[in-house]
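Here's the structure, in structure tokens; my notes come after.
The chains shown are only part of the set, and none of them has been moved.
Which chain is which? They are A and B, in the order written, and residues in each are numbered from 1.
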Amino acid sequence: MDAVVKVRGEEGGTEIRKVQVPSVGPDDVLIKVDVASICGTDVHIYEWNGWAQNRIKPPLLYGHEFAGHIAKVGSNVRNVKVDDYVSGECHIACGTCFNCRTGLMHICENTRIFGVDVPGIFAEYAKIPAMNCWKNDPKLKPEWASVQDPLGNATHSLFRTQVPTRNVVIFGVGPIGMMQVGIAKLVGARQVIAIGRKNRFRTDLAKKMGADFAILSAETDPVKFVKDHTDGRGADVVLENAGDAAGVTTCLRMLRQGGELSLLGVFGENASIDLSKDVVFKYANIYGINGRLMWDTWYRMAGLFKAGLNIDPVITHRFPMSEFEKGMAAMRGGNSGKVVLYPGK
Amino acid sequence: MDAVVKVRGEEGGTEIRKVQVPSVGPDDVLIKVDVASICGTDVHIYEWNGWAQNRIKPPLLYGHEFAGHIAKVGSNVRNVKVDDYVSGECHIACGTCFNCRTGLMHICENTRIFGVDVPGIFAEYAKIPAMNCWKNDPKLKPEWASVQDPLGNATHSLFRTQVPTRNVVIFGVGPIGMMQVGIAKLVGARQVIAIGRKNRFRTDLAKKMGADFAILSAETDPVKFVKDHTDGRGADVVLENAGDAAGVTTCLRMLRQGGELSLLGVFGENASIDLSKDVVFKYANIYGINGRLMWDTWYRMAGLFKAGLNIDPVITHRFPMSEFEKGMAAMRGGNSGKVVLYPGK
């Protein structure tokens, strides 16, 4: 079958190759991949940044976001069966470490990720542990089902805080931020203010997802804007997705006393924070977030879809998997939300 | 001025009387009442039930739900000023008892309620402590502003549980249940199943408020219905408003393991409960609820209105206050939601 493979440790270094359909162990399933989507992690691997150089060992089959149907199940598998319509949680957890045993399985101390540490799913067929399968609602669009990994990040970060009836800021409106706009509106935020830096394409998407306001910090003072729209008090909740070290102080300054700040972004440099003013006397609550709860977040996503969440605006590009390079270019261009790929085409 | 007064300890026993406009102490405000609404408590006083006989001392000026404008403020008052558009929390709390000091001010050990223990507000002018004022959004409809006492009950009971993305049952669809349907939909419940007993007028209103399903337990087995619509698992959340002692077992049977049951209804008789089956092994969480948080619930209501909550369908009857008896008849008839009264007319 055709597969998208990182073949060389260099920028790009990616080819569509013929590989064997994987064989299936007793606890695994084989999945016929209907649609896959490109993650920021795939971009890091493609661009061969520092993180990728340390972690990835080419050749590596890319990809961890997908929707598909079960083609084969291992002998011990009980939770899914052939023809089930599934997506997959990409974190393979050990089940017995401290984190796994205390509600933090999604940050298992021994996590392996498919498409990163073991072969991924940018191919016609993929093998994953049966434990990692999530059964989708048969009516769910495959493209929506495919992006539940980033949607899960968005969801988990948002539900770590108290959004319904509250004033909410989405700081950083890449695909995850756009999704959070939609979720925050769906769960009855008092108002949602989306804040980007310079990319109007993305704040426009945030508006399409329902933001009451979507501003660019390059044009509008975001702290003043938020205060002006919250009786001078500040936001109850700020969700940081930008990984903007200087922006964290902005986030804290626009937060009300006793407010909540979720940090989901990945920061390239240290942040300099006035802890007394912006945390201690602000009485701020700050939560570091990564991954998605296994599996409470997935049940929440099913509920969001059932309640009417529409993420079509976020899915901006569609390509046959053979045109992976076009998809990657769209991701890297910035004027995009999620990019989906169709294997076997 | 004209006022609605319980003049005699008997069923009915109510007259429109001329009374003095109240004088205002240093910590009080005088309010020009724009609109008032009839509460179930007013019905109890009118019907002179056992509770009323024990607590009420005629003559008593009725009423505690209202919206109006500040006409005068006492010398110590700082939090509101003349012409402010306000509603009022009817619980006058002492501020220093254990409950007041530990986040339970709304169930103050020394609570006095206006329209129950002290003169109420079914009149052109009313005096209340300035501390009990809530400033309304100037754009809020007076009828909506008036019913924030029961809306607050509905809101508080609902937010004691985890509704967004979850399967939610509203058990009992009087005015409070109808409001909860609207709130649950607004905050992204996965689905909302409203359950009445025999009154189709009210389940129809629940449908208008957005219920995905609204059934009558006299016609449809409610436990089976809920299980059938939740993969056989049961509801995550059940909000009881009916005060139906036998119904509590129904509520527990339709709850999933680990689910949440809020009890807001007032029960006329003991409930017989199979604690092992329906609580211990069900791993159920049960919360007794009364009142509204002072004042977190009020901020939540402001957020709900800002987020788009529409309670027009719940307000079914409007009368000049001089036609109080018609309003009371509508309340007692059952084919009603909230009944509002306009003083000075």
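Methods note: a contact is a pair of C-beta atoms (placed from the backbone, for glycine too) under 8 Å apart; a residue touches a chain by one contact, two chains touch by 3 or more.
Computed from a predicted structure; not experimentally measured.
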item	value
Overall copies of the shared sequence [whole complex; 2 in view]	4
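What we mean here is this: only the chains that are shown with their structure count from here on.
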item	value
Distance between chain centroids, defined by C-alpha means - chain A, chain B (Å)	41
Footprint of chain B on chain A - complex, ascending	159, 163-167, 183, 186-191, 299-304, 306-307
